[in-house]
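Attaching a single structure in structure tokens format; questions to follow.
Missing here is one protein chain; the remaining ones are kept as they sit in the complex.
Chain IDs A and B follow the sequence of writing; residue 1 opens each chain.
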Amino acid sequence: MAMLHIVNKSPFEKVSFRSCLNHVKAGDSVLMIEDAAVGAIEGTSFSEKLKTAMGDVSVYVLGGDLTARGLSEDRMIDGIKAIDYAGFVDLTVDNETTQSWL
Amino acid sequence: MKFTIMINEGPYQHQSSDSALQFCRAVLAQGHEVFRVFFYHDGVNNGSSLSVPPGDDRLIQKEWSELSKENNLDLVICIAAAQRRGLMDEDEAKRQGFECSNMIEGFRISGLGQLIEGGIESDRTVVFGD
Partner (left out) sequence: MATKKFMFVNRKAPYGTVYALEALEVVLISAAFEQDVSLAFIDDGVYQITKGQDTTGIGQKNFSNTYKALGDYEIKKLYVEKESLEERGLTQDDLMDLVWEDEDDDWAEKPSIIMVNRSEMADVMAEQEVTLSF
């Protein structure tokens, strides 16, 4: 079953995001919300880990959480899609199950 | 689709409650049903009636209370977590011998079974926490 993985902590603060990526399967989706949004930016110490995972999974970020932290969509890793809460709901509907990596 | 939403953190300390509020509103706006919102761990503090944040800031507990009343939502506060943290409705306060209660309107106190039932009865269960 396709799973939506929701991450909410910065990959520089906690291991949750890294742990999440260690458990995704091909066809899953990953959504960054809250502080995890900082992980969407190109050129960080986390970018390569995330880009490797993007070969198998679709990755999204809540646009509002990005801009709240002074980051703009044009700085995102290529291939990450910024969405809003309506898009968040759609992701939960489109994936059979959801797991939050807290 | 039917959603059960679990909130593990209290208001203001973490963004979880804000995120969950926005998510709930989006669920309803898209015509889905919120079967239950279950507040656990420090999340029970989202049901406090005694919050007075600065005037130019949001009042999270009241936002939940109003969302509940406007949409007839089932907001459930876990009794075990609430007892630990000192959140009580009138009945529970009387039962425990306290003179006052501190739960805002729009929530009800119940057991952990409500969370499990929510997971069983809903199509999707989403957790907001830390």
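As a working rule, contacts are C-beta pairs under 8 Å (C-beta built on N, C-alpha and C of every residue); 3 or more make two chains touch, one makes a residue touch a chain.
Treat the numbers as computed from the prediction; the structure is a model and nothing was measured.
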Residues of chain B (touch criterion as defined above) contacting the omitted chain: 6, 8, 40-41, 80-81, 84, 111-113, 115-117, 119-120, 125, 127, 129
Hidden partner interface residues of chain A, rising order: 1, 3, 15-16, 19, 22-25, 96-102
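Please note the rule applied: only the chains that are shown with their structure count from here on.
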Distance between the centres, which are taken as Cα means, of chain B and chain A, whole angstrom: 26
Complex interface listing, chain A residues touching chain B: 6, 8-9, 33-35, 84-86, 88-90, 92-93, 97-98, 100, 102
Complex contact set, residues of chain B against chain A: 1, 3, 8, 15-16, 19, 22-23, 25-27, 29-30, 32, 124-130
